[in-house]
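Please read through the structure below; I'll follow up with questions.
Missing here is one protein chain; the remaining ones are kept as they sit in the complex.
The block that comes next holds chain A.
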């Protein structure tokens, strides 16, 4: 069924929102989980995200971006709010096999110590660049969507991502050089 119709139906009758919820729950949960690494917190933030979406559903316009991107944006805000309130160090929990693909693409050999190197390196990158990489490679979002989620221009999102990739490449080159 067309997503657009689902949204229209949910706007008229909120119980219909359950179908959108079914559709996106897993993705949003994963996304939040990757930023919190705590099942309970992720659970809470995910339902908070959908709650916000339900409350502001009327304000959502289909033309601008996909519904998923809209949800990601809300989730992103919830995550920021969570870290602001708890004053905890923001966290990125990245799947090892995804990192390995990233390394392979960067022309580096996958080894345990390389992975640790990479972790240290990623910790030094600015947070927004990590978020960018996460959205681009781990959530496979388009630049348009990334730009929307992070509230920036599309060209800026592109620029920022390439800059992060360049840094990574340079880092990998150093690793293999050594």
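FYI, a residue touches a chain if its C-beta (ideal position, glycine included) is under 8 Å from a C-beta of that chain, and two chains touch if they have at least 3 such contacts; residues count from 1.
Following the convention adopted for this analysis, contacts and distances are computed from a predicted model.
A.B. asks: Can you work out the missing subunit's protein name as recorded in UniProt? Choose among "Energy transducer TonB", "ABC transporter ATP-binding protein", "Sulfurtransferase TusA family protein" or "Dihydroorotate dehydrogenase".
C.D. replies: "Energy transducer TonB"
A.B. asks: Taking the full complex into account, what residues of chain A touch the chain not shown?
C.D. replies: Listed in rising order, the touching residues are 13-15, 17-18, 21-22, 25-26, 29-30, 33, 37, 39-41, 43-44, 46-47, 50-51, 54-55, 82, 85-87, 89-97, 99, 115, 119, 122-124, 126-127, 130.
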